[in-house]
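Only one protein chain is missing; all other protein chains are in place.
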Amino acid sequence: MRYLPLSDDDRKAMLDAVGASSIDDLFADIPEAVRADGLADLPRTQGEMAVEAALSKLAAKNVAAAVVPVFVGAGAYRHHVPATVDHLIQRSEFLTSYTPYQPEITQGTLQTLFEFQTQVALLTGMEVANASMYDGSTATGEAVLMAHRATRRKRAVLSGGLHPHYRAVVETLSDFAGMAAETLAPDPLGREDLISQINDETSCVVVQYPSVFGTIQDLSDIAAAAHAQKALLIVVVTEIIALGALKSPGDMGADIVVGEGQSIGNGLNFGGPYVGLMACRQKLVRQMPGRLCGETVDADGKRGFVLTLSTREQHIRREKATSNICTNSGLCALAFTIHLSLLGEMGLRKLATINHANACALADRLAKVAGVDVLNETFFNEFTIRVSGAGGAPRDGAEVIDALVDKGILGGVPVSRLLPGDEAVKDLILVASTEINTDEDRAAYAAALQDVLA
Amino acid sequence: MATVYYTTDHEYVSVDGDVAAIGITEHAQEALGDIVFVEVPETGKSFAKGDDAAVVESVKAASDVFAPVAGEVVEVNGDLADNPSLVNEDAQGKAWFFKLKLSNKTELDGLMDADAYAKFVEESA
Partner (left out) sequence: MSMNKQGRPTTPAPARSSGTAGDRNNGGGDVAPETFSGNRGLSLEEPLLFEVGNLNSCGVDLPQPLDCAPRLGTLARETPIGLPGLSEPETMRHYVRLSQKNYSIDGGLYPLGSCTMKHNPRLNEKMARLPGFADVHPLQPQKTVQGALELIETLGGWLTEITGMAAVAMSPKAGAHGELCGMMAIKAAHLAKLKRSGTAGGAIANNSAAAAAAVAAAPKTVLVPESAHGTNPATAALIGYKVKTIPADADGTVRVDAVRAAIDDDTAAIMLTNPNTCGLFERDIVEIAKAIHDAGAYFYCDGANLNAIMGKAKPGDLGVDAMHINLHKTFSTPHGGGGPGAGPVVLSEALAPYAPVPFIVRDGGGFRLVEEASGAHEYGTGHDTPQQNAADPFGRLTAFHGQMGMFVRALSYMMSHGGDGLQQASEDAVLNANYVRAGLRDLFSQPFGDKPCMHEVLFDDSFLAGTGVTTLDFAKAMIDEGYHPMTMYFPLVVHGAMLVEPTESESKHALDEFIASLRALAIAAKAGDVDRFTSAPKFAPRKRLDETRAARSPRLRWQEDASS
């Protein structure tokens, strides 16, 4: 087997050195009754060529986004990632290094984490950021628990504009942790009254910006209302590129900002691995979960970086830790940092402008298709459409998307996929457009949709 | 003049009238190493004997400070937030953590005096 360096002669010599007569001597502590006799029901070892052929065949059964016009978003976005990013993250020293427990020989990882934390803090308009979380949804769950700890309260209020899967993650965690999560009804038009839900038992208000339906709302009033009750405002951003074009959550009074960083540096990967972002006010930093990298000096006085404030964490605090989390999403965070270094201020803002302009162009074009209503007054690069057929009868969004596939278009996410059984949203579709979409893509989409709705 | 008592948890209780200042002992700060963070309770909070009252952290360890006797917090040491190293410099002086108004002075009877504590430290070494 090509990954195993020991030869049979080596094994024999090593067993001799150990003083074992056979390899089974070393497994003697396994009770005889439960000893396994190998893994005979699994396939046998295969060469690289065979494995590659088998997996390529499986991959070919999927419709890759590269080969069709794609307008699918709802928390994961297809952007162009420069070749440099993928090359750099595959460098041995980044790819095959462990969590930087020995800072003298992991300054590479540590310095990039420090850069990452700074970039995330700047983008979100917050004072500090951690070294990343698993993804945006788990970061949201952790942020709610963090708010509970910080306020010593147990009731979270979730906006109806929050991604339903994020909401489900928060609800699951809350149920098991004995906390309350109250969710407002799905809010495609951005008209919910969140402020009246805030009271002196509220630990936090969770709002997505832009909302899962694409709407952009000024959160300053919600922040003020939350703060008046000593509650925290948690802002969730699932399309981080949006912050290149929009006022930052920090500017509107957010206390904790969490988000999905996949759009920068990371591919779609059918849902993971992604990179969760988490930033907060300085005063909340000791309540923050996850790894934190900090600046210090070495014995010679040279600047260096270390993991710090680790007494928050499970390996020291055990059952009193802020979270059970141990890893971050290191390599995805690195991809984020490298891509954002390539973009810089100018690149990110231009990229955001392109995204917005492409989405505007798409919205205008789809609005002209009979049976399509664009619901949003405001949006960044994703908006909601309502589809109807002849005579204005509502059409099932999932069926429309399915029919579009047959015409070679990945047309978006039917809201019913996120909120099954909710009749009120059955005719809604989330449509996203990024820099990858061309005028031909838009034309093809409009034409196909016209056919499907006719 | 205050009377100082000690606990088996390496805390001291410096009693002056009804009020006792509580902190960790010189021996404890030495064992913990460089102190990087201290969290003190809120004024007005009441503790039963043995409650978690404060937290003291070195880089690699977080330790709970227990209320060695029952009482209400009447004052906390605000200097420790900005300058946790005070605990290393003057554990049994300027680096007291919080002051309790004692609710049951007889609880002090169960604590050690300086000599008994010194012996306790020696024996548990």
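Each chain carries a letter (A and B) given by its place in the written order, and its residues are counted from 1.
FYI, contacts are C-beta pairs under 8 Å (C-beta built on N, C-alpha and C of every residue); 3 or more make two chains touch, one makes a residue touch a chain.
Bear in mind the structure is a predicted one, so any value in this text is a computation, not a measurement.
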Among listed residues B:V4, B:I24 or B:V69, the absent chain is touched only by B:I24
Considering the complete complex, of A:D10, A:D221 or A:D451, the missing chain is touched by A:D10
Which of A:H356, A:R386 or A:K426 contacts the chain that the document leaves out
A:H356
Subunit B residues touching the chain left out here are 9-11, 24, 28, 31-34, 36-37, 56-61, 63-66, 84-85
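Here is the rule we use: only the chains that are shown with their structure count from here on.
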Looking at the complex, which residues from subunit B come into contact with subunit A?
36-37, 57-62
Note which residues of subunit A are touching subunit B in the complex, please.
286, 308, 310-311, 316-317, 320
